[in-house]
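Sharing a structure below in structure tokens format, with a few things to ask.
What you see is the complex with one protein chain gone and the rest in place.
Letters A and B mark the chains as written, and numbering starts fresh at 1 in each.
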Amino acid sequence: MNEKEQESSESLKEEKFTRDLAVLEAALYVAGRPLDFKTLGRLIGTRSKTKVKRLAKTLMEKYKNRDTALEILEFEGERFVLQLKAEYTPKVRRLATRQLLSRGPLKTLSYVAYRQPVPQLQVIDVRGHHAYGHLRQLEDLDLIIRERAGRKKVIRTTEFFADYFGLSHDLRTMKRQLKSIFEDFARPELEEKTNLEK
Amino acid sequence: MNEKEQESSESLKEEKFTRDLAVLEAALYVAGRPLDFKTLGRLIGTRSKTKVKRLAKTLMEKYKNRDTALEILEFEGERFVLQLKAEYTPKVRRLATRQLLSRGPLKTLSYVAYRQPVPQLQVIDVRGHHAYGHLRQLEDLDLIIRERAGRKKVIRTTEFFADYFGLSHDLRTMKRQLKSIFEDFARPELEEKTNLEK
Partner (left out) sequence: MSSSMEKPFYFQPPWNILFELHRLQKIMPWDVNISFLLGSFLEEMEKRGEIDFRASGVALDSSTTIYLMKSKLLLKLEEPPPPPKLPPDFLPPPLFLPLRYELSSTTIHHLLNVLDEVLKGERLVPSEPRLEPFLPTPEVLPQVDLYLMEIEERMENLYNLLCQFASEAKLIVFSKVVAGLEKLEAVKKFIILLFLAQRGKVNLWQEEDFGGLYITITGGPSVE
């Protein structure tokens, strides 16, 4: 290969790389949920994990280096997600087209996630009677499921819930992850921010 | 003002500019639909059209200069939108799995669109009492507005509705469009195709 050919092959490679980056970005934008290496790889026609990983990490870096409101995060299980940085949520949440939950249902969701699998009666006891409405809302959004266990109803979070928050599908791991999230929340400077979100 | 003070005031201004840019980006990202100057201005606490326009144009330029799958476009009526570049849509469309609405609210929306402007009571008569909930949801999503006309409430679809479904903002044209698509539908050979698409 002469120098010129080599150059053009290099530039072709670079072009492909840029194009692949954009496809990954497009996929993350459209999906609005964490996507795994397999899904991302299929889109750019590769089965090489290393390649997808390199691309995803590059995209992540690019976002990090920009002064932007968006971020790309890596979740457990080799999954990536594009989302709004939390600090901008209070300002723009009412513009979201997706039905959002207010503070009450989110608290009920928190409790269910933390205590799951948890009897429905226990949730009502702790969260009060209005929680029946919350549970319906959470079920509509596919964040929880209610299962019959004899005469009782038992509630747990769905796989979609885990995916949405980038949590593990393994219950024990998920609970450990949640605990650390809740501990972060307990820090005062963050609490203030969360209160603003109401 | 001495040189140092001037410098720090400059840097403060720049900081505010960067922050405002990010807020606009956040809003456009989350909304996923064209936002007008008024809405954008409210978010950054200004009524100056010129200021919003300058910010929006800067953001537009920034996106243009990046090799990215997203773009910011200006629409007629001084509105801006953040969207996926059309060339990427075919590759990633199948990752979009979320329905905008479940079947009940969709039916109510469909009826409102076809019969608008339509008295609320008529919608409830035809769709039943649960449609009150649908209307609330549709209003939250900015797909319809309820206007008072004397003692009655009258419902029509919003500009966002028209943008979302790619219809005209002019009511008469929109209804003609809806009617013609709907009639196409009723023809059996097309029916088959639509079922396949589902």
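Keep this in mind: contacts are C-beta pairs under 8 Å (C-beta built on N, C-alpha and C of every residue); 3 or more make two chains touch, one makes a residue touch a chain.
Just so you know, these numbers come straight off a predicted model, no measurement behind them.
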Legend entry - Residue among B:67, B:87 or B:125 touching the omitted chain: B:125
Inset, instruction - Sort through A:57, A:103, A:130 or A:146 and give me the one touching the missing partner chain. - result: A:103
Legend entry - Contact footprint on chain B, counting only the chain that is left out: 29-30, 32, 84, 93, 95-101, 103, 106-111, 113-114, 121, 125-127, 165-167, 178, 181-182, 185-186, 194, 197-198
Legend entry - Interface residues of chain A (partner: the chain not displayed): 29-33, 81-84, 86, 88-89, 92-93, 96-98, 100-101, 103, 106-107, 109-111, 113-115, 122, 126, 164-165, 178, 181-182, 185-186, 191, 194, 197
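One rule holds for everything that comes next: only the chains that are shown with their structure count from here on.
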Inset, instruction - Can you check the complex and tell me which residues of chain B touch chain A? - result: 18, 21-23, 25-27, 29-33, 35, 39, 43, 66-70, 84-85, 88-89, 91-93, 95-96, 98, 100, 102, 137, 140-142
